[in-house]
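Only one protein chain is missing from this complex, and each of the others stays in its spot.
On to chain A.
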Amino acid sequence: MKQVLKESLPTNGDTSVLAGVYGPAEVKVSKEIFNKATLEVTLRPKIGLPGVAEKSRERLIRNTCEAVVLGALHPRTSITVVLQVVSDAGSLLACCLNAACMALVDAGVPMRALFCGVTCALDSDGTLLLDPTAKQEKEARAVLTFALDSVERKLLMSTTKGLYSDAELQQCLAAAQAASQHVFRFYRESLQRRYSKS
């Protein structure tokens, strides 16, 4: 059983999330799946008790991880991802996704691809803003968060807030796909730094 703690990349405005991955470990018989690993995600907000919104986000992050983690290699085990919000200055869900991915890589969990989270905001005159701050998110007409995989930049997860048109969606998706290159490069660089030291 490997226990790893990994800090996520701070986006502009210092949103930071601490992620810890525990596993593959023992799983309760009630939760065990006979042919693959059981993935659990817990998201703790900075203040207050976790509520329905956190449950919804946990489900999004968990399903994204399930799509990439090779659970079939560790049947009847559990892989737990615990995310603690340290500071929230906008683009929180994307930050959680990035933290979760890096923590899974650091823990050595077998995955078929990496994934990253990108947030887009559309303001009232249709301008696209990548990685918005909390203020920009509030004033925006729509906020879209995507999780993209590293192999073919396909859309793994999406959740949106606000009203927008079909064309705007395609525009945001294309912009997110371009931006994900930077995030994956950052993953590669930080992992290289970590493993070159040891």
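Basically, a residue touches a chain if its C-beta (ideal position, glycine included) is under 8 Å from a C-beta of that chain, and two chains touch if they have at least 3 such contacts; residues count from 1.
One rule holds in what follows: contacts and distances are computed from a predicted model.
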Listed names "Signal peptidase complex subunit 3", "Exosome complex component RRP43", "Small ribosomal subunit protein bS18m" or "Pyridoxal phosphate (PLP)-dependent transferases superfamily protein", matching UniProt entry of the absent chain: "Exosome complex component RRP43"
Per the touch definition above, residue among A:T127, A:S165 or A:Q181 touching the missing chain: A:S165
Residue among A:T64, A:S91, A:T119 or A:S180 that touches the chain left out of view: A:T64
Interface residues of chain A (partner: the chain not displayed): 52-53, 55-56, 58-67, 144, 147-149, 152, 154-166, 169-170, 173-174
